[in-house]
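Only a single protein chain was left out; the remaining protein chains are all shown in position.
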Amino acid sequence: MSIDRRQFLKIAGISSLLGIGATAASATHNVWIKGIEPPQVEPGKEALTAEHWAMVVDMSKFKTEEDIKKAVSACHTTHNVPDFGNIKDEIKWIWKEKYESAFPDQENPYMEEKIKEMPFIVLCNHCENPACVRVCPTQATFKRKQDGIVMMDMHRCIGCRFCMAACPYGARSFNYRDPRPFIKNENKEYPTRTKGVVEKCTFCTERLAVGKIPACVEAAPKGGLIFGDLADRNSEIRKIVETRYTIRRKAELGTGPSVYYLIGGNEHA
Amino acid sequence: MKLYDGGKILIGLVIFIAFAAFPFYFNIGKVNAKPEPKLDTPVILQMPEQERKCVEPKAFMRTEHMQLLNNWRDSVVRDGYRQYVSEASGKHFNMSLQNECMRCHANKKKFCDECHNYMAVKPYCWDCHIAPKEDDRS
Partner (left out) sequence: MLEKALVGSKKYWVWVAFLGFFALSGLYYYLQQFKYGLGLTGLSRDVSWGLYIGQFTFLVGVAASAVMLVIPHYLHDYKKFSKIVILGEFLAIAAVTMCILFIFVDMGQPMRIMNVVLHPTLNSVMFWDSVVLSGYLFLNLMIGWVTLSSDRKGVAPPKWIKPLIYLSVPWAVSIHTVTAFLYAGLPGRHFWLSAVMAARFLASAFAGGPALLIILALIVRKVTKFDPGKEPIQTLGVIVTYAMFANVFLLGLEFFTAFYSNIPGHMESFKYLYAGLHGHNELVPMMWTSSIFALVSLVMLLIPSIRRNEVTLSFACIMLFISLWIDKGFGLIIGGFVPNMMNQIRPYWPTRQESIITLGVWAIGFLILTFLYKIAVSVREETAGVEIEH
């Protein structure tokens, strides 16, 4: 039988496809595809758990610049956040903004001067309905089912920065260059990132896993940052949010931020 | 049978063979020793002999350590589990390359890199995960 070149190529092409497909299908014994689940893996015994981690920010407890700096640098040092020295490449997980920048929709021209000028700590709001998670094409940023934390998987991030466009709070930073030369004091127990991935506050999942509260909460003055389970009716944070007046950033956007800002200060110290 | 364009074909063939065989004749005479990963870190030497067990048996780890690490990665980052129960020994391990694996195998250059360099494999874990600081003297 004689076949012409075109038929030969068609047969060769289809056989190769079938061959590759069969090899892939037969690789089901591969550990890589299987993944691991309980009981082979467990959460640590001391891990802090919650249904819905949230935070209340009480700026009245931050009396000086130093107080704010302590909280910010606790986070940035623990997590090897670099300092590039310029605004363009800047990476920040938690920082301060004035009222008009933190709450642009709450304009009040006759507002008390003190509040207009005072700094507000801002960070990722770990929204209940996060826009960043909605847009991520690889689920590199995702909402943890167990506790509602909006987490980053730096391994999977392709650096498309769609999440940065989607976040209404400007909470995310991108590694525009290699961060390692710009990390002042390396924390050897936490990885750095590499160029080309997005990063942000993760509510210190690695600390929660070993029973510690987030670094910023620990370093802030007592009662300045209150961290807890909003779904637990008996938690301090739930009681505050239910009884005191709090506002959230850009609440009208439907993102459901989990960071509440206490208005009027807290006697609770 | 006439070989049309024979000159060009033969020259092309010679050039092709020169490129294709390059890895072979370039390495003639070069000593390429078998990789010998060293397990003599202070942390390991401090353990009694019977307890010097890795997360899983050596044979499994040698072939599957990358797959295991990938699974650990997804389990820690995405599912929030941090304790691994060894299939072979039932012992609990903290699922962390930087803080657990490298705790025992702190000699990355004489352990991990031994085989990786031999196989010309460059895992990019170390772009982010901080490699243990090593004394270059030994």
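Which chain is which? They are A and B, in the order written, and residues in each are numbered from 1.
We take it that a contact is a pair of C-beta atoms (placed from the backbone, for glycine too) under 8 Å apart; a residue touches a chain by one contact, two chains touch by 3 or more.
Predicted model only: the values in this text are computed from it and were never measured.
K.L.:
Which displayed chains make contact with the chain that has been left out?
P.N.:
A
K.L.:
Of A:Val72, A:Val197 or A:Val241, which residue touches the hidden chain?
P.N.:
Selected residue, touching the omitted chain: A:Val197.
K.L.:
So one chain is hidden, and I want to know which residue out of A:Ile158, A:Ile247 or A:Ile263 touches that hidden chain in the complete assembly.
P.N.:
Reading the full complex, the residue touching the unseen chain is A:Ile158.
K.L.:
Of the residues A:Glu42, A:Asp83 or A:Glu100, I need the one that contacts the missing chain.
P.N.:
The one listed residue touching the chain not shown is A:Glu100.
K.L.:
For chain A, which residues touch the unseen chain?
P.N.:
Considering the whole complex, chain A reaches the absent chain at 87-92, 97, 100-102, 104-105, 107, 131, 134-140, 156-162, 164-170, 173-178, 195-198, 250, 253-255.
Throughout what follows, only the chains that are shown with their structure count from here on.
K.L.:
Where the CA atoms of chain A average out and where those of chain B average out, how many Å apart are those spots?
P.N.:
A distance of 32 Å separates the two centres.
K.L.:
Applying the document's contact rule, which stretches of chain B touch chain A when the two form their complex?
P.N.:
64, 67-68, 70-75, 77-85, 87, 92, 94-95, 98-99, 124, 127-130
K.L.:
What does chain A use to touch chain B in their complex?
P.N.:
Going through chain A, the ones touching chain B are 30-32, 34-44, 47, 80, 142, 144, 146-147, 151, 153-155, 186, 188-194, 205, 209-210.
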